[in-house]
Each structure stands twice: as structure tokens, then as C-alpha cells.
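Read the structure below first, then the notes.
A single protein chain has been removed from this complex, and every other one stays in its place.
Each chain carries a letter (A and B) given by its place in the written order, and its residues are counted from 1.
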Amino acid sequence: MDYVIEMKSINKTFPGVMANNDVSLNIIPGEIHALVGENGAGKTTLMNILYGLHQQDSGEIFVQGKKETINTPSDAIKLGIGMVHQHFMLVPELTVLENIILGRENTKFGFTDYKTSEKEILGISEKYQLNVNLHDRTYKLSVGQMQRVEILKSLYRGAKLLILDEPTAVLIPQETKQLFDILRTLTNQGCSVVFISHKLKEVLEISNRITVMRQGKVTGVVNTKETNELELACLMVGREVVFRVKKELATPGETVLEVRNLCALNDRGLPALKNINFNIRLGEILGVAGVEGNGQLELVETLTGLRAATHGSIVFKGENIEQCTPREKREKGVSHIPADRLIMGINTKCTISENLILNKYYRVPLSRHGVFNKDNIKTFVNRLVSEYGIITPDPNSLASSLSGGNMQKLVLARELDGEPELLVASQPTRGVDVGAIEYIHSQIIKMRDQKHAVLLVSAELDEILCLADRIIVMYEGEITGEFHSTDIPEHEIGLYMAGSKRMSVAQVN
Amino acid sequence: MSGIIDADLFAALLRISTPVLLVAMGGLFSMRAKLFNFSIEGYMLVGCFFSILVVDKTGNLWFGLLGGAFAGLIFSIVYGFAVIHLKANAIIASVGMNLLGVGLTTFLLRPIFNTSGAYRPPNMEAFPVVNIPIIKDIPFIGDVISGHTPLVYFGLLLVIVCQLLMYKTPLGLAIQSVGDNPEAARTAGINPKKILWLTVLWGGFFSGLGGAHLATGYVTAFSQEMTAGRGFTAFTAIVFGAENPFLTFLATLVFGFADALGIRLEIQGFGLHPSLIKTFPFILAVLVLTISSAIRMRKMKSAKQIL
Partner (left out) sequence: MIKEIYSKLPAKILDPIKSILRQVLLILLSIAITSILIWIMGYSPLAVFDGLSNGITKDFPGTLRWTTPLILSGLAIAVAFKTGAWNLGVDGQLYMGALAATAVSLGLSTLPGVLLFPITVLAGIIAGMLWALLAGILRTQYGANDLVSSLLLTYVAYHFSDYLIHGPLKSGAYGPAESSNIIPETVWLPKIIEGSSVTIGLIVAIVLAVVLYFLIFRTTLGYELKVVGSNLWFSRYGGIKVKAVYLKGMAISGAISGLIGVIEILGVHHRFPIRFSSGLGFDGIVVSLLASNNPLGVIISGLFFGALRNGSYNIERLTEIPRAMVIIVQAIIVLMVGMQVIIKFKKQKKDKQSSNDDQSKETEELNTFNTNGSEG
């Protein structure tokens, strides 16, 4: 049988990491081939090599049986390979049309010939049922639409093989269905698809064959029909997996945070929060579900003082705090694990120790009258490093030297030390390895069991369902639903996430 | 005021703006590709020096212009190498290039022209003047628009070319995408390094040309650090125009107006000291920068509570 793509014994090393270790992969024409594995297993690296964004250290790539060297994405494009990245590769200020033709424009007298391209693209979008308005500015599109633009972009470039990197991570269940329909149409028309994912249910639903990777190596290639979730999970993790963290039933105490009619604007100055109402009690984890970009970020920032509320009140322990600065809120007991670890959670240009003292540097015992006490800082930092198991040779080395999981432990150490009454945790496990995920989850549950309150924002519905005691769903800056039990089918929550179903105000409160 | 604001003033405005305009059209594309490139002041100065050198050796003004432009182009290669290949900080590298421009031109004055401070080639001629038929006979407008050196018209033409290049060609689209999302450009098969190189070299060439025009067509000499911040004014114009060629052109006119008006006031002896008048364009530039930034900030109206 001829393979569309055959990758043989690919090796790729990054400083300190063997990202791909003797990896082989082959794709049959017209199949949907799933590439599964944990974060950091090397799936994306392998595909970036195929797409010419990285070069392998050794190993060979065959396209339609012919050996090829792929040095740049344009080489890959010429060979009919297209890739939709996890973070969309679109230029937000350009129109959809401009984004699609970028780098492959038709010209007339040297000028860009938009008309011809437009006709061509309309033809493709009709054939594959990919509807988007070509003249919209790209930043106005929904995530699902952007994904369609990305697929169109690849097809316009003549892709015969489409690589999709974690395409469902940002989609609600209903959008995922639509995507799967598109993928089936594509394969019916003769395209092949590589589908990167770590969500096993989806993989089992959509793929024909599955390649599993762990720590840079292939641990198995199976036919989808002949496998199941448990087998895949074992191949992925290398041991029995606990699908749910064990936790006791919550015994919530008194209300610690009350949010009333809260409104705030986003960075573009448009309403991002529209009359948000909810409360959290001590000893419970409130999960905020929703597709990213529906106001969760603004909610977290408003609660922690990084964004001004335009209306409404935030009452913490019986006190209005909506006017407080971030530092005042922290001192009152509101702690914050930010979503963007590398930009906000960690200062990569400072040392680990400088990162750890951020919340307390200005107070006795770390400093007195504005002058640091070196010994006290050393004791403080050493205590946190050992208590939270941050693995580092020297706390005075740069924070950028830490691995993703250790960075998050650093953030956790800084934010949980001093026992805050409310922890606002935003995407706390994004991009960290399994071990760290388990650790972070257990810390969050420990917080709850010690009768503190937790607000958990996560784009992973699984994470919310597994950790939260109560769930609110956000859609376009509003709370569309509230669930007091976590025993709800995902599909049901999906309807609220998509805004197609909403509870009345009375129900939500 | 009627004695101050007349057709001559506007004609002078066009004349004075041209060197800055050329430099601004040069620097614009690399700024759009999000390279913080204010080394254009340095290219401009190098352009001044080498245009005078070529005129001195050949006696031909046109060769002088080309010489200045190519000197700027060659000079910009150093910057491109530092920033694009070695990933040097664009600001630090710009400071270095500007220092190098000052150092080189001041140093070379002695061994090449055997003088220090300033040099005027003995064979220096003036550029021919273009009288546009029909238009030149229209009162006022004729006086403003007609009768300039060819470089003035070239500058105006360049604005149109830049506008088309930026918004109507694949290259313009590529430059914009490299500026806004280089990864996206790369995955679309564009080589961001190649695009950045093009913009840097373009900047070197036209900044050099702007300098050459300043030296050969306007001052008719080279003097130490003669650009005196004109490159920075061009840079401000680009910032003000948000890298849109036409808006940038308008900004250069505003600065040119302050300059022209200053000279006018000085000649007519309005009691203001010439040095005081020379601060006008720079004060105006600061004001324009502030206002345009404030407008942009309000537009994006960050609702974040800035502390």
C-alpha cells in the first residue's frame, strides 16, 4: 500500500529534552489518523517537523513514496501538506480573504488580484461546506469560524493532508460535532487528516487509526475499532490512570464572596461582563465553565483588582472591595493564579527567589524600612521551595530555567502561602505534565478541605467537572446557567456554553 | 500675519519637508513590520556625507544622490545583520548605528576632505527647477506647486508608490502580516527574515537618499551632524501616521510647516531669537506624538485599572 506520508525514525532534541526519539508514523490515503499523547509527549514537535517549522536531527520523510526534505512551511505546502495550529496562525487585523491568500496571492500587473482569489475560495468553501464571510476582519470571528478559515487556508494552498493540532480544545461540544462533519467530508473527497488530541473519547469517535506517543516515543499504533479508552490511556501514561481525583463531598460554610451586578469592559472597551451575579462559600470550589473569551478573563481580573468594574459590587467577607487595588485585595485574602503563566504568573527575567517574594517583599520580616533582610529572604524562599517541591539547583537561578510544571508550582507556592481565604485559579493546569496536574488538583482540593473558597476557571470542561462542587457557565459576558451538582452530561452544559440554552435570572441566583 | 503666510511659505514648506519625507517613506515599512528602527537618522547622515563625496569627485549632482542612497543602503546592512540575524535589541542597535553614523562621518571629514566641521565642494551646482506647464500660471497654486527641484516631485510620487505597495500588493500584505503575527506569516510560507531584510534595506536606501537631498539640494554642503534630529522627526512622523504612508506624509508636512514658519519669522525679524524658533518643530513633534498617542490610547480604551 502507498502511504501519503511516511516518517521514519525521526529524532529531534531540544536543549535538555529529547522531543522525538526514533518516531515513525505513516498515513493511509483518506484516513483520519489520530496522534495522541500527554502534553509534552512530542506530538506537536513531530508535526512541526513534517510542516517544516522544525528540522529533524535524523530520520527520513517520504511523501507519496518519494523521499523529501522539508526545510520551510512553503516546502510542505508545495507537497500538499497543510497544518492548523493550536494557536491559530491568523493575522487579526487583516480580513478573512487576506488571511487565506497570504503568501499565495494572485496578481494582476503586480497588484493583488482579490477577485480571482475570492472566486477560487468560494468554490472550495462550497465543496467542503465551510462557510465564512470573506470580508470580515478576522479578530471579529468566533473561534469555530477562525478554525474554518484555517482549514480553508490549507485547502486553498492545495493541501491533500491536513494536520489539526488539538482542534477541539477551544470548541464547545456542538462545534466539535460540526468540525467532525467537515473532517468526514474532507476524507470522503480524498484528503487525509492527522488529528492531534489528548481527548480519548473524541479520538475514538472520529479516527480510523491511532498512533500513541509518550515522552517522545511511539508506544503503540492501533486500529480505532480494536481498542478502547483504557488501553489508550495506559499507552499514553504508562500506568493505570485515575480518571477522577478522589474527593470528599463539600461541606460549604458561610458565604465569603458575593458578586452583585458586576459589569466591566474588555481591552477594546466593549462590555465584557454584563451584570454578573454569584457567590462563593467557604469550603467549596466554584467552577466557571465556558468557551474561552466569553468574559472569564475579565471576571478574574476584575475580582483581583487588575481591571476596573464599571458597575456593581464585590463583597468579600462583608466588605466592599471593588475599589481596592490588587495589593489591598491580596492583603485581605484574595489570591490569584493567572492564566498566562509566562507573562503574568512568572517573571522569567528574575530569579526564582525574586519571583517567590513578590507578594511579601515590602513587609517585615523580608524587609524593614525599604531595605531587604537577606537572611530572612533566604529562609522564606528555602521553605517555599521545599514545601512545594520546586525542583531547582539554586533559587537564585533565573525562573526561566524551570520546567512548566515547576513554574506552576512556584506560582502555587507564592499564592497559597499565607492561607488566602479565596483562591482565584485561572487555567491552573494548562500546559503542564500529568504529575504536576495531579499535584495542582490535590492542592486545590486541599484548600477547599481546609475551609477556603476556590473560584476555578478552566477551558477544560473535564477539569471543571472533576474538581468543582458547583458550576456556573459563562456565555458572552453573562452567566447562562448554574449547576449545583456536577453530575450533568457534558452535552447539557455545552448547550449553555453555546448560549443556545439559558436559565432565567431567578434560577441562576 | 498676511506678510508671513503666503504662497512662498507653502512652497518653502514642500521644499523643506522633502528630505524628511524621503526618510519617513524609507523607515515606514520596517516600522510596519514592527522593527523599532530609528537608525534612519544614521543612514541619513551617511547619505549626506557620501553624496557630497560623490559630487566632489564627479561634479554630478545626480550621481551624488545615488551615492548617498547606496551608502545608506550599505550602512543598513550592518543593522539588518545585527537585528535580524543576531536578534539584537532593535533600540540598542539603532543607538549603535546612529553613533556609528556620527563617528564615521566626523572621522572621515579629515582624511578625505582635509578639513573639520564642514565641507562644501567647490564645483557644487544647483538642481534644475521644474516648471510645470499650465499649473505654473495658476495664481497661488502655481507658485506653491510649480518650480521645485525634481526630488520634490519624486517625494510626492513616492508617497503614492508606498501607499500602493503597502495596501495593494502581496509584498505589502506580507509586511503587515510579519508585523502583526510573524508566526502566521511563517506558516503561510512567507520568510519573515527576507521581508525584514527588504524593509531594512529599503529604509537604508531612501533614508540615504533623503540625506543626500538634504546635503546636495538644500544645504549644499556637508557639516558635522548636519541631520540634527531630522531623522528622529521622520521617525515621529511615522509613529504619528501609524505607518500609513499618506498619514505619515501629512505629519511631515506639519513638521515642515513649523520649520518654514520659523525661518520666515526669523527673516522678517519678529523679535524672536533664531535658536528659540528652532525649538518649534521639536516642541510640535512632541505635542503631535502625545496627541496621537493619547487618541490611540483612548481608542483602545484599556478598561484596565492602570496603577
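To be clear about the criterion, a residue touches a chain if its C-beta (ideal position, glycine included) is under 8 Å from a C-beta of that chain, and two chains touch if they have at least 3 such contacts.
Predicted model, so just to flag it, every value in this text is computed and none were measured.
Visitor: Relative to the complete complex, which of the depicted chains are touched by the chain excluded from display?
Guide: Taken over the complete structure, the missing chain's partners among displayed chains are A, B.
Visitor: Among A:66, A:246 or A:349, which one touches the chain that has been omitted from the display?
Guide: Result: among the candidates, A:349 touches the missing chain.
Visitor: Out of A:306, A:410, A:445 or A:497, which residue would touch the omitted chain in the full complex?
Guide: A:306
Visitor: Which one, B:33, B:48, B:82 or B:144, makes contact with the chain that was left out?
Guide: Per the contact definition at the top, the residue touching the missing chain is B:82.
Visitor: Pick out the residues on chain A that sit against the missing chain.
Guide: Residues of chain A in touch with the missing chain: 14-15, 304-306, 325-328, 330, 336, 338, 340, 342-350, 354, 357-359, 361-362, 367, 370-372, 400.
Visitor: Suppose we count only contacts with the excluded chain; which residues of chain B make the list?
Guide: 34, 36, 38, 78, 82, 86-89, 91-93, 95-97, 99-100, 102-104, 106-112, 116, 228-229, 232-233, 235-236, 239, 273, 275-276, 278-279, 282-283, 285-286, 289-291, 293-294, 296-297, 300, 302, 304, 306-307
One rule holds for everything that comes next: only the chains that are shown with their structure count from here on.
Visitor: So in the complex, the part of chain B that touches chain A is made up of which residues?
Guide: Counting only chain B, the residues touching chain A are 164, 168-170, 173-174, 176-177, 180-181, 183-191, 299-305, 307.
Visitor: In the complex, go through chain A and note every residue touching chain B.
Guide: Interface residues on the chain A side: 51, 53, 72-74, 77, 83, 85, 87-94, 98-99, 101-105, 107, 110-112, 153, 157, 264-269, 272, 301, 305-308, 310, 325-326.
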